[in-house]
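If you scroll down you'll find the structure; I have some questions about it.
The complex appears here minus one protein chain, its other protein chains still in place.
Letters A and B mark the chains in the order given here, with residues in each chain numbered from 1 onward.
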């Protein structure tokens, strides 16, 4: 079973809120209650429910107006919505209903039937949803649209592993790429397009194609500076009206023999394990998210990896956790856990076999990606 | 409680498995459906196989008992005690005094899950798995697959699976518990 389903219940009658609320909670739903539309809107700011069940007739703002205002907000438009109506409202309501209201419940319906109607409604939405995902996923596979490479890459002198888990098996916003040029330069790209699920995936694929092309073009023109390549990518994204509204992080590293050049855009720091010191360092970039500003403020850091040194690139899905008080970002905790596994000849295998990565997969609330690089 | 003796010959594994399963079906007829029956056979095969590897010429005994709708399958021998080699440590029973302060150890794992053990005290270990619902299997997943399934199989097929070392006698007891009915 998925975690408990959330319903936002909106009704000006405290009695209705109480009765239906109790029945829903008894059936395993988590119930948010609002006595009027402004209260409902305040709830929505904090969390998006699986369903809104709203009274039709309410003082000040009625259910009709509530629904209309939801339709105007992209984030809220797709929340499944049901009206609670009395028979008297019913005909009037139907007239005004070209707003994709999917269903309604008559208030005098016995409570057990109300619950089963809600369950059926949510199940049918879920089934439709799963079917759509299945279809999209089939198409994506058929078209060979992958945001993540299928194989771990081979780079001379390095062990490189990717680890990626999409959230609830949706393709998400993370993208990874590896481009080898002339057997001498290898570029590794890790990015995260902000946005939700399929939307993000769609754009991550577009971004990725674009970035691949940009890196190759730059290199073919003799540009071998990650900073300069990042600036060019940023500049085009900044000026392109189609993608400029999207935000994405990007970490770009170039490997040339034992030398690493790194430029980042709004990304998490690289985690660098220095074998000789036995210590984990963070290497932070100065750049802003792609497309945010014209020049992006990028820097470039160049350092050398000694045999046994390890370098990790991660997206924020790796360090975000759901706690009882909401989402928590915990880079420090991640580092602490990580240090137990780093510095070994087979650190990546160790992270897999000892359950470290499995625990992240079990607790994930977003796409998770990790790139592990070790100098042989 | 009923005792069975295993001769520690490969040829004996399956006949003994069937013999014990038949006995259980007799004492708990209405509680054994196809699924439970499969779990019992699987656990027995793996317990006996484990014994083949570690018996060291000692006799192996299987004890079967039924209490409060719980089926206990217990394997006792005085062969080599349990050894768990993780990438971090080699744990050998009896554990040296003062070893590990932490009570949970990862035995082995791959992208589908991790087999872990919880140390109850220095002589008792209870196994459990942490599963991952992985949908996409790629080359990296396959290359990383674990190839040791014995303890994982017993743990997944049991409701409880534990190991106990008896310091006095040097006996090793593995106990698998299956909840029958509800």
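Just so we're on the same page, a contact is a pair of C-beta atoms (placed from the backbone, for glycine too) under 8 Å apart; a residue touches a chain by one contact, two chains touch by 3 or more.
Criterion: contacts and distances are computed from a predicted model.
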Any idea which of "Anti-sigma B factor antagonist", "Xanthine dehydrogenase", "Sarcosine oxidase subunit delta" or "Iron(III) transport system permease protein" UniProt assigns to the chain that's been left out? "Anti-sigma B factor antagonist"
Determine which of the presented chains are touched by the chain that is not presented, and list them. B
Check the options B:6, B:112 or B:127 and report the residue that touches the missing chain. B:112
Given the contact definition stated above, which residue among B:3, B:53 or B:120 touches the chain not shown here? B:53
Per the touch definition above, residue among B:73, B:91 or B:153 touching the missing chain: B:153
Tell me, which residues in chain B touch the chain that this view leaves out? 10, 13-14, 34-35, 38, 41-42, 45-46, 49, 52-53, 112-113, 134, 137, 139, 141-143, 145-150, 152-153, 156-157
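FYI, only the chains that are shown with their structure count from here on.
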Between chain B and chain A, distance of the C-alpha-averaged centres to the nearest whole Å: 40
Along chain A, where are the residues that touch chain B in the complex? 150-152, 161-163, 165-166, 169, 344, 346, 349-350, 352-355, 357-359, 361-362
Okay, in this complex, where on chain B does chain A touch? 86-88, 106, 108-111, 113-114, 116, 130-132, 134-136, 138-140, 143-144, 146
